[in-house]
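Apart from one protein chain that is not included, each protein chain of the complex appears where it belongs.
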Amino acid sequence: MVRADFDRNLEELEAELLLLGEMVEKAIIKAMDALERRDLTLAYEVVAEDDLIDEKRFELEEKCIDLIATQQPLAVDLRTLLAVLHIAVELERMGDYAEGIGKICMIIGDDEPVETPKQIPQMARMGITMLRRSLKSLMDRDTDLANDVWDSDDEVDALYDGVCHQIFLDMGQNPKTIEASTHFLWVAHDLERIADRATNIAERVIFVVTGRIGRYKQPSQGTD
Amino acid sequence: MQNLDPILQTRGLSVYYDAKKAVTDVDLDVARNRITAIIGPSGCGKSTLLRCFNRMNDLIPSARVEGQVLFDGLDLYGHDVDPTEIRYEIGMVFQRPNPFPKSIYDNVAFGPRINGFQGDIAELVERSLVRAALWDEVKDRLKASALSLSGGQQQRLCIARALAVEPRVILMDEPCSALDPIATLAIEELMRELSEDYSIIIVTHNMQQAARVSHYTAFLMVEEARVGFLVEFGESRQIFTNPKDERTEAYITGRFG
Partner (left out) sequence: MSVISQSEFQRRRARRKWMGRAFFGLCLLSVTIALGMLALLLVYLLIQGATGIDWSFLTSFASRHPDKAGIKAAMLGSIYVVIVAGVVSFTLGVATALYLEEYAGRSKFAKIAKINIANLAGVPSIVYGILGLQIFVHSLHLGKSVLAGGFTLALLVLPIVIVAAGEAVRAVPPSLREGSYALGATRWQVIWHMVIPQAFPGILTGVILAVSRAIGETAPLIAMGALTFVPFTPDSPLSRFTVLPIQIFNWTSRPQAGFQEAAAAGIIVLLVILLVMNAGAVILRNRFQNKWEG
């Protein structure tokens, strides 16, 4: 089979990307865990392990550049390599948000526990699901699944609106909770961004399969 | 293809060598003042197709052409058409540079002279060499033998020679395959300059060259059942990033066979 070497390199590259996805998923879960249980050690781990995520992203970038330079990829090969490059960046940013949540956890420290708004764990669950599905849609080249991820973002945005609204009310009513509430705002923001990044990944999957660049649907709000 | 202003069109073009079919039923539009690349695996009929445009296949006794080739509406294979007249309008550059064993000047002047050109030949020679980006390198030794030039220079000389008869179309049959990479890039740049005034068709087996140089690309293929049929035609940008046909994709990503 011609280009067996190149094919093998591409497969290995995608496997590495999925590995990075797993690392990011674990980081998000850990961060949320730490937040819920006020576990400072866990939070510290999340922050430290973000370096590994950054390293892995640069590793992937280098491999992509290498293959682009030496293999003169065209058509689907070119689109795949470019997509891997972009998705690695998205994943690394998601890792940064997880790290952000970990840092907030450390800031909260062992303050008086305040009730976590219920939307936040919901947003986290949805975000993780969207991350998983977007990477699965890449693995299977499944544009339908990618579209589903796109659609899920609306729900996350709705939850985000809800939690913000709720927190502003609380802050208004109970000024003593302002500091704690602000922290939750940040967490909610990070989770919303995670979900958004997952939709970017889904966009890239659609690009690989169909060659279409650009937004698949109209942006609802607050996209970068 | 919308917005394509065709200077040449083939309709149902097929070519046979005795009983063997080499090109099957090709409908192709060649855009005016653009570069169109014809790509495909070995033996897919690209050169045969190219040679239909200036009726060079007439020189092969066993070759038979069916269908139409329209040049601004005129069927080149019509009854009253004289092949030698066509070749003034549609010139050709070959795979191996083939300068005549004469001086540089006489090479470029050959075409005009045999066509009975009455004007200032020296001026025409200079103009052609300038347009072929060779003038500066040879202006002091026009009487030197053409065979003393390097490979890349010889090919540019052949281009100048073709330009001297003032064609509207230039056919190029793998013009860079006998040249080193630097000479190749020089010819490619020349092609882009020339495409402002001439319509160019290039046959190439080098995908990257087709991607670099052409505005439109046609992909010809060969199967057991059919030889030399057109699989896909489109803007090069689209063919090389997102081709419509999976056979095209298999070929340009090198996954053929």
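Letters A and B name the chains as they come in the text, with residue numbers starting at 1 for each one.
Please note the rule applied: a residue touches a chain if its C-beta (ideal position, glycine included) is under 8 Å from a C-beta of that chain, and two chains touch if they have at least 3 such contacts.
Worth saying up front: this structure is predicted, and the values here are computed from it rather than measured.
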Chains on display which the left-out chain touches in the complete complex: B
Chain not shown: contacting residue from B:Tyr16, B:Tyr77, B:Phe110 or B:Trp135: B:Phe110
Options B:Ala19, B:Leu59, B:Ile182 or B:Ala225, residue touching the unrepresented chain: B:Leu59
Option from B:Val125, B:Cys158 or B:Cys176 whose C-beta touches the chain left out: B:Cys158
Interface residues of chain B (partner: the chain not displayed): 54, 56, 59, 61, 84-85, 87-88, 91-92, 94, 96, 98, 100-103, 110-111, 114-115, 145-149, 158, 161-162, 165
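Going forward, only the chains that are shown with their structure count from here on.
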Whole-Å gap between the CA centroids of chain A and chain B: 52
Residue ranges of chain A in contact with chain B within the complex: 1-3, 6, 72-79, 210-211
In the complex, chain B residues that touch chain A: 207-208, 211, 240-243, 248-249, 252-257
